[in-house]
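Dropping a structure here in structure tokens format, bear with me for questions.
Missing here: one protein chain of the complex. Every other protein chain is in place.
Lettered A and B in written order, each chain numbered from 1.
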Amino acid sequence: MPELQQPENSNPKSSERVVSQTPSQIAAALQREHPEWVAEVITALGETTVIVPRGHIVEACSFLKSTPGLEFNLLSDLCGFDRGPEEEPRFEVNYHLFSTTKYHRLRLKALLNEEDTHLSTVTAVWRTANWHERETYDLFGIIFDGHPDLRRILLPDDWQGHALRKDFPLRGYEPYSLT
Amino acid sequence: MSAVANIPPQFEIVDQPLDSQMTLSMGPQHPSTHGVLRLELVLDGEMVVKATPDIGYLHTGMEKLFEYRKYQQGIVITDRMDYLNPLGNNLAYVMAVEKLLQIEIPERAQVIRVMMCELQRIASHLVWLGTHALDIGAMTVFFYCFREREKIMNLVEAASGGRLTPSYFRVGGLMMDLPAGFERRVQQFQTDFPQALDEFNTLVTGNRIFQKRTQGIGYISAEDAIDWGLSGPILRGSGVGLDIRRANPYTGYDKYDFEIPVEQDGDVWARYLVRMREMRESHKIVQQALSRLQPGRVKADAPKVVLPDREAMKTHMDALIHHFLLVAEGVDVPPGEVYHPIEASKGELGVYIKSTGGPKPARVHFRGPSFVNLSALPHMSRGCMVADIVAIIGSLDIVLGEIDR
Partner (left out) sequence: MGLENVIAEALPEVLTTRLDSLINWARKSSLWPATFGLACCAIEMMNVTSSRNDLARFGAEVFRASPRQADVMIVSGRVSRKMAPVLRRIYDQMPEPKWVISMGACATSGGVFDNYAIVQGVDKVVPVDVYIPGCPPRPEMLIHAVMMLQDKIMKESVRDRKDVPDQEAREAITPGTLPVTDGSTLRPGEKAQPLPYTIASTHEKRRSF
């Protein structure tokens, strides 16, 4: 089955760890207790996505990391998405959270407009966000406020433009040639 | 004397204290960096004060390329990412698309997927062992490992046609069924492999020079490892028993009996031991998969997604039309997004696919384990010598294709 399974049957050591909540229950509880942090909850294809308003992303992340029972201590992935130049909001930033003790996953999403591509960094919550945010800045142009070292990581340092935006052409603007 | 007065300025001896720190660029073309990686080392004599990786020298723009290719065409691009474990990349991508489409894979295809992925894991660890030992100075193991690897590549080539870029999996199953006599050849490899592993142990594990160069080097604690997002053998070498095959099982991995090797030391030596034991566990899984192989279909029963059999295509009209539409227009995937992680040989390989409908994805993002593992290098390498950097990079088992995509 292509779905991610809950760990009750699969992990032989899970007898002492009681799985108290599934991700959709966690999202619903979060919406009840901190409604200003949750704009929308989407459950599809076995995964739960919580859309968080961009001002509250750091608080939501540190709450999810430090609360016992939730313990999302590993940030699997932080990636951006460009919906296209005509869409409003244009950019999405996805945070994929994972718990090494409870084995559950959750996705947080922050939506950004084209004019204001600033978002607070979560490097203080998980240090692994450092390089992921640099990559998102490099390829999309989303600026993470408070990042210790925000510079390009994959493209050359003097590159103009952000490569994964939908209005950046696939072949770039001019071919590279010394001849 | 006129000669003394004519000394050009740069050779003048001036009374200035020497700067004790030096910045050295190790890199992009270097025999021990496992690819085009550049490290900026700030050195105080021989001791490393700070090691900053500078990546991007192999950036291929693959993620942008996916948006211009249909889903099936993207499979060949995934091969070139982690080019030591291409079947793992294929599997992650294909399973993410199958999750979007919500189709079920037949049992035989799942068993073959497990078998090929574990063979590929052994092959990837063999390259790790060969190059890691080569960097530390043990040259003989390199040739032994590549000899074993040739056997695995022969098997992969028999099944799919490509030694290094097989693209064997498809959305909905496999490219085609295993050739005749394949099980016998895998069994032949299985009987020979434990003896080869014992040979490697004799050559490397008991070697006191190897032990001295790897014990106590590159230490990272369990909390730091989780904070830095590490996964795979590095996390298991620091005492955290996390394996995605157990935590979020896929492709029927929950039915196989294997152990997860965990070591507590958190240094290069611990990761070495974890990977050597992992090769044995993979060997066990391949044996179980071989015994589970039953005749059956290898492609899912989803005519709008999976290409029909050649015979059906030549005789039935609807199969012909499906074949034409699938090749010309592609699969129409409903809107949605998935994140599917698998346990690749280097750690958690996650694929994030976002679809807004249509035959081409809107965004494909690969969370490469080597990308995240390399970001912890500055933390692991404070205070060690230059020669230890080489050992630490070898233990991280990085592949630049996955880091730079």
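In the analysis below, contacts are C-beta pairs under 8 Å (C-beta built on N, C-alpha and C of every residue); 3 or more make two chains touch, one makes a residue touch a chain.
All figures in this text were calculated on a predicted structure; none of them were measured in a lab.
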Taking the entire complex into account, which one of B:Tyr71, B:Phe142 or B:Trp269 touches the absent chain?
B:Phe142
From B:Thr165, B:Thr214 or B:Ser282, residue that would touch the chain that is not displayed
B:Thr165
Which positions on chain A touch the chain that was left off?
155-156, 163, 168-173, 175-179
Chain B positions in touch with the non-displayed chain are 28-31, 35-36, 56-62, 64-65, 76-77, 79-80, 83-84, 127, 142-143, 146-147, 149-150, 153, 163-165, 400-401, 404
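Following the convention adopted for this analysis, only the chains that are shown with their structure count from here on.
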Indicate the whole-number Å distance between the mean C-alpha point of chain A and the mean C-alpha point of chain B.
23
Help me check something: in the complex, which residues belonging to chain B touch chain A?
55-56, 59, 61, 63-65, 68, 95, 98-100, 102-105, 226-231, 240-242, 246-250, 254, 336-341, 348, 350, 352, 354, 362-363, 365, 367, 371-372, 375, 404-405
Enumerate the contact residues on chain A facing chain B in the complex.
1-5, 7, 9-11, 13, 44-47, 49, 73-77, 79, 81-83, 94, 96, 98, 100, 103, 105, 107, 126-128, 130-132, 135, 139, 152-156, 163-164, 168, 170
